[in-house]
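Okay, structure first, notes after.
Here the complex is missing a single protein chain, while all its other protein chains stay put.
Naming follows writing order (A and B), and every chain is counted from residue 1.
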Amino acid sequence: MEQIVTAIGAKYNYIVYVILMMIGLYAMIVKSNLVKKIIGMNIFQTSIILFYVSTAYKTGKTIPIVPYQGHDAVHAADYINPLPHVLMLTAIVVSVATLGVALSLAMKIYRQYGTLEEDDINENLRSEEGK
Amino acid sequence: MVQHLPALLVVVPLLTALSVSALSWLAPRLCLPLTFGCLGFSLASSVGILMEVIASGPVVYTMGGWSSPIGIVYVIDYLSAPILVVVTAVALINLVASSKQIDRDFSDKKGTFYTLYILFVTGMVGIVATGDAFNLYVLLEIAALTGYSLIGLGQPRAPLSSLNYLFIGTIGASFYLLGVGYLYIATGSLNMADLARFIAMPEHSSSTMVMFAFIICMTGLFTKMGLFPLHGWLPNAYSHASPASSALLAPLTTKVMIYAMIRVCLYVFTPAYVFGTLQISNAIVWIAVAAIVVGSLLALTQKSLFKMLTYIVIAEVGYMVGGFFLGNRMGITGSALHIINDAAMTLCLFLAAGAITYRTKSDSFSDLKGIFKRMPFTMTAFTIGALAVIGIPPTCGFFSKWYLIIGGINAGHYGFAAALIFSSLVNAVLFFRIFEIAYFQSPGDSKDHHHHGHHRHKDKMVEAPLSMLIPLMITALSLIVLGIYTGDIVTHVIQAAIPGVIS
Partner (left out) sequence: MITQTIFTSRPLIAVLVSLLVIPVLLSCRSKNIRESWTFAAAALKFLIVVSMLPMILGGNEIRFTLFDVLPGLPIAFKVDSFGMLFALVSSFLWIITSAYSIGYMRTLNEHSQTRYYCYFALSLSATVGVAFSANLLTMYLFYEMLSLATYPLVTHHQDAEAKSSGRTYLFYILGASIALVLPAMLYIFAKTGTLEFASQGFMTGAFSKQTLLILVLMLVFGFAKAGIMPFHSWLPAAMVAPTPVSALLHAVAVVKVGAFCVARVITGVFGSDLLLSFNLNTVICTIASITIITASLIALSQDGLKRRLAFSTIGQLSYIVLGVALLSPHGLTGGILHIVMHAFGKITLFFCAGAIYVATGAKNVSELVGIGRRMPFTMVAFLIGALSVIGLPPCGGFISKWYLVLGTIEAGQPVFLAVLLISSLLNAAYFLPIVYKAFFCTDEEALFKKKVDEAPMWCLVPLCITASISVILFFLPQPFLRLAEMTVQSIIGG
């Protein structure tokens, strides 16, 4: 038990990302408004981005910008790991693209049904089927 | 040129997609030929790579000359080469078959449609070819985003279905990304072969982090492939999309995801870890059994053609996942073979259903009356597709089922074998119910008042246009050809793809 507590203390970044993720997931499942769902999805994706970036951090080390040092070796251990940042650059692009597609779909839905509330849309569909 | 084919497979469609997008303003007429040419090139080069792989083993291509594990590599091995051919062939055949449908459904946005179409294929090809775990995520999302858009372009109800798909798909992809993140933390690498080397080490194969990474990756991929109970998005998305889109997405998305699962399990986490250390495979096979049974039963309750087909897709996902997690050579062979066969089968059925709806404007069962008389060729192809799904020899569906069931028997997993037989029986009921409607009832029939020659005037042939019919016939024929050449496909390709440690 104690080990777990210390583990949590040492790795609070994991806790934060899980909490954020759950907030996102909650919004996606529970909220009826489509835009709120989309916001939830974005929080969800952002939590993972934060997770990646946080794993790159090393206590007391500096950003990975290496001044020209001639031919001396670069000590990787002195710098924060740049790779997760680079990966997340891509992931951010993906998430923005997803957001774009989601919003355009939401616009299309709004034009069609005049609402973004999922309950109302389902009501609408049901009455359509009843006809 | 030839040694750069793996890169060209992704780069050429990517650039073509941009040019098609531009051309749609300048010279809309050229969009279709350009798309056709691009996919034709993809198919030709996939076949070329397949030949190369069969002749001299897996092809490894290092992007930009950066060697692994630093750079991104594309690895086309015995498993991915045939699936590349399937992906490009399905895309090309569907493009030809659906061109009339595209004209009708997307007359004002043809350029957009073709652009998305090519980008989707790019994503799929990339997923199959890449040897990098993070690159896989990006390509997964390229394919998924274009897939959402292709679906969203469809019927009035399509945007909502597409948005639901997008939510679930994004969760799936994010889970996969998270899993890759944990793998990266544990090993410090993203290259698949490199990861496999690390995971084989005892300190990693016993670590909880790697186990967590595996579970999260798999959950993500299971969501993306629509494995029961994560299948909720699939039926609406595929049945509300335009037939031109669904005939591309349904055969490819789930199958390529299963390929990704196999790739990740065999070449990242290694068979010894997945089937040995984890002791999770039996549970997953039971989930697959549930998917098969539930998918089949839900298919029985449907009243329209596309909806029914989508539930069959869900059951088929269970076939492949279950077969793979049996963890023996026969089961994995069956699973890999079924990726190829099921893509062809699903394409055949969706194309036939698309041709029917093209003419009748509806896919509900009640509008299929007398369709055998009116569209005999389409229905012949549909029948062959149906027989393949039921698993009647010599169609290909029989042979993959053969391997899957033998895999089940060898693994002592009789529940899986029984589920496959059960699903075959249900499929027989499903399709013969349609045949009864299509064969016995005339369009004018209200009830069972039927006399010979009464409705002759309504029985006139209204076959689908040739541009639909010929690709459909080729696909139907391929089901039989694939079945007959099962032996060759298995011995020359699939057996070589399965690591020797699996017996």
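The criterion applied here is as follows: a contact is a pair of C-beta atoms (placed from the backbone, for glycine too) under 8 Å apart; a residue touches a chain by one contact, two chains touch by 3 or more.
In this text the structure is predicted, and so the values were computed from the model without any measurement.
Trainee: Of the chains you can see, which ones touch the chain that is left out?
Mentor: Among the chains that are shown, those touched by the missing chain are B.
Trainee: Out of B:34, B:163 or B:490, which is the one that touches the chain we can't see?
Mentor: If we include the chain that is not displayed, B:490 is the one touching it.
Trainee: Any idea which of B:165, B:259, B:382 or B:402 touches the chain not displayed?
Mentor: B:402
Trainee: Please pick, from B:200, B:425, B:466 or B:501, the residue that touches the omitted chain in the full complex.
Mentor: The single option touching the absent chain is B:425.
Trainee: Using the document's contact rule, name the residues of subunit B that touch the chain not shown here.
Mentor: Subunit B touches the chain not shown through residues 330, 387, 390-394, 399, 402-403, 405-406, 409-410, 417-418, 421, 424-425, 428, 432, 436, 439-440, 448, 450, 452-453, 483-488, 490-491.
Heads up, the rule we're going with is that only the chains that are shown with their structure count from here on.
Trainee: How many Å are there between the centre of subunit A and the centre of subunit B, using C-alpha atoms for each centre?
Mentor: 28
Trainee: Quick one: in the complex, what on subunit B touches subunit A?
Mentor: 134, 137-138, 141, 145, 148-149, 152, 156-157, 159-160, 162-163, 166-167, 170-171, 174, 177-178, 181, 184-185, 190
Trainee: Okay, in this complex, where on subunit A does subunit B touch?
Mentor: By the definition above, subunit A touches subunit B via 25, 28, 34, 37, 41, 44-45, 48, 51-52, 55, 83-84, 87, 90-91, 94, 97-98, 101-102, 104-106, 108-109, 112, 121, 125.
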